[in-house]
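Please read the structure below before turning to the comments.
Here the complex is missing one protein chain, while the rest keep their positions.
First chain written, first letter: the chains are A, B, C, D, E and F, and each begins at residue 1.
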Amino acid sequence: MAASIKPLGDRVVVKPQDAETQTAGGLYIPDTAKEKPQRGTVLAVGPGKVENGTKVDMTVSENDTVLYGKYAGTEIQLDGEDVLIMRESDILGIVNG
Amino acid sequence: MAASIKPLGDRVVVKPQDAETQTAGGLYIPDTAKEKPQRGTVLAVGPGKVENGTKVDMTVSENDTVLYGKYAGTEIQLDGEDVLIMRESDILGIVNG
Amino acid sequence: MAASIKPLGDRVVVKPQDAETQTAGGLYIPDTAKEKPQRGTVLAVGPGKVENGTKVDMTVSENDTVLYGKYAGTEIQLDGEDVLIMRESDILGIVNG
Amino acid sequence: MAASIKPLGDRVVVKPQDAETQTAGGLYIPDTAKEKPQRGTVLAVGPGKVENGTKVDMTVSENDTVLYGKYAGTEIQLDGEDVLIMRESDILGIVNG
Amino acid sequence: MAASIKPLGDRVVVKPQDAETQTAGGLYIPDTAKEKPQRGTVLAVGPGKVENGTKVDMTVSENDTVLYGKYAGTEIQLDGEDVLIMRESDILGIVNG
Amino acid sequence: MAASIKPLGDRVVVKPQDAETQTAGGLYIPDTAKEKPQRGTVLAVGPGKVENGTKVDMTVSENDTVLYGKYAGTEIQLDGEDVLIMRESDILGIVNG
Partner (left out) sequence: MAASIKPLGDRVVVKPQDAETQTAGGLYIPDTAKEKPQRGTVLAVGPGKVENGTKVDMTVSENDTVLYGKYAGTEIQLDGEDVLIMRESDILGIVNG
């Protein structure tokens, strides 16, 4: 899916993964008790920031699954979905495989 | 429409899009319940900031539709309209098409 | 009018425009209800700041009409008038014509 | 054990050592009284941060036992385990032997 | 008058002008109602700060009348008088004539 | 005594000196009234921090007696002893003889 937004600088658009709706034991978790997810899929990647006249390349790419802190990014409505726009420096790591 | 203001440095004049006045289901939303819009149209773009003696070019252009954070910019009355003046770094991304 | 003060560095002396004393409908606005103006005329301009040994030229000039944030600058009594001394970076833009 | 995450920049994935469950005298310590451990094992190491265009090499390596401050890092669930992702600058030292 | 203190770096010793003791209409102003003056005379000027190995020259000179913000500087007793020691960057401008 | 920890960067491991247990007059001081010591012995010294690609050498050495501020450093248990890990910049001075 191509996001209909072009992030500026070193920003990244991330679609949070759905929070678990069942516990490991099979109980349904009510909405208010769900933990805010800290894992998501990269939808769009900015061109990278410019530092002292040099462009710094981005490390993450579209479709990467990434981990981020609980308070990272700004929530934006995009094409009817809640997505996050955050700086690449707010991304903690890329999940393999 | 040409704005009657020339922003300084890396500042951008943005006209916020009107907040939704109806819900998806057709109900009218009272003014006080409207979410502050986070999407607007660029009316004017500054020349870019100077960093260590080098001018940094601007990325957004007039008429771009841009996304910005809830608390970005300063509200100013311009030609009878409420517009925002913000730094380009407060703009999260450019909406396509 | 030449201001009797020479601002230091990148500072600018701005004379705030008088706040509106009448509403659009013709009602008089009492002093306490007047909005603090955010628009003024430049009376004097400093020589510009020095950054890493290089002088950075000023963008605004005397007699420009400028916009600034609500809390910009320091109020000073000058020749019997209340004026503001602010840094050029506190000026949001120059109003045309 | 290879961690299924690739940390970004100068970040490090650390698995905290289990807190003591017995006092020196043999008493069991209830969960709520356990001190948060400040010692752990490095599971994965980022490529190092880039500063002014130069990559800064990492000092810690996988499997090192490291000490860190009580509030260092962000807790993340990884492969069913609670791990910490922190910057190398949050690591105080490497324990020998 | 030569001050008996040599300010360090970009510091300046300023003797505040006496606050007005009479209103324009001739009423005496009690001490507690006097506005703290924001205008003073430069008694001594430091050699200038060193930035990245280069000395930055001072702009103000002894005997200049200067304006400064309400909370600028540190009060010090010098030769029985209350004077202010402030950095040159706290001085807003030099009053002419 | 060689510490079993290798501090990272410009960090230093310091063993605080025991607080006085008697006043000058011979009275015993209860534990809760003892002043936190601000003097200790250096057990281990990091390799020094890297600044803009240049290693900055350390000034303190193992076995130096050093002074530090009341809130300097992080407390860590090392080989059964409470030690402090602090940055060299938190050390105020080296005590002679």
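Simple rule for what comes next: a residue touches a chain if its C-beta (ideal position, glycine included) is under 8 Å from a C-beta of that chain, and two chains touch if they have at least 3 such contacts.
As the structure is a prediction and not an experimental result, all values here were calculated from the model.
Interchain touches from the omitted chain, evaluated on the whole complex, reach E, F.
Residues of chain E that touch the chain left out of view are 4-9, 11, 13, 44, 46, 50, 52-53, 74, 76, 85. Although one chain is hidden here, its contacts on chain F can still be listed: residues 38, 51-52, 54, 56, 59-60, 67, 69-70, 88-89, 91-97.
One rule holds in what follows: only the chains that are shown with their structure count from here on.
Overlaying the C-alpha trace of chain B on that of chain E calls for a turn of 105°, given as a multiple of 5. Put simply, the C-alpha centre of chain A and that of chain B have 24 angstrom between them. For chain C, the set of residues that touch two or more other chains comprises 52. Pairwise, the chains that make contact are A-B, A-D, B-C, C-E, D-F.
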